[in-house]
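Of the protein chains in this complex, all but one are displayed in their positions.
On to chain A.
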Amino acid sequence: MSFDVMIVGIGGQGTILTSNILGKACVIEGIPVRGAETHGMAQRGGSVESQIRIGQEFGPLIAPGSADMLLSFDLMEAVRAAHWLKPEGTIYTSREFVIPTSVFMQDFPAPTEQMLREMLGDRPAKIIDSRALAEEAGNILTQNIVMLGAASPMLPLKKESLQEAIRRTVPPKTIDLNLKAFEMGIDAGKN
């Protein structure tokens, strides 16, 4: 059995970086880990996903309906991926969402925040204003770390290992910034 995390977002939001932090934290703790991720052209502004299986020694793929956690950097992508969760699984998602360009081009009705919140259903969900928090931490590019912080108490990994994995993963100049974003995320997740 493994603790399976589905990380979703839009290409460029840092899903791979976030999954690398989780993977490195597993190596620090000596836990086997498997992950699968979206590469190549599919990342050009498209929906992307990283599957991380903490404590898994076999394959990298999670089955739909069986993920323990959904970590999302876009509210619309959280709704799109919610069916990967098991019924009692938890959602951590950013409040912001980007409307796909095709919606504007083809004059389709655009979903609203209210609609998306309702579509998440009655699963336990933490919806976090990660953009505001990341800005407060010093850079809007740290939204993924804010979200990771918010979700971290539910992960079967020690806070210290995650902090060390952040240090080993992000660009050296941004370590303090990212560790601050991580702490702010933990606080936001509690409320």
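A few comments on the model shown:
In this text, a contact is a pair of C-beta atoms (placed from the backbone, for glycine too) under 8 Å apart; a residue touches a chain by one contact, two chains touch by 3 or more; residues count from 1.
One rule holds for everything that comes next: contacts and distances are computed from a predicted model.
Per UniProt, the protein behind the absent chain is "Indolepyruvate oxidoreductase subunit IorA"; the candidates were "2-oxoglutarate synthase subunit KorA", "Indolepyruvate oxidoreductase subunit IorA", "Homoserine dehydrogenase" or "Aspartate carbamoyltransferase".
Of the listed positions A:Ile7, A:Cys26, A:Ile91 or A:Leu148, the one in contact with the omitted chain in the full complex is A:Cys26.
Among A:Gly45, A:Pro124 or A:Pro156, only A:Gly45 touches the chain that is left out of the view. Taking the complete complex into account, residues 10-11, 19-20, 23-24, 26-27, 32-47, 58-61, 63-66, 76-77, 79-80, 82-84, 86-87, 99-105, 108, 110-111, 119 of chain A touch the chain not shown.
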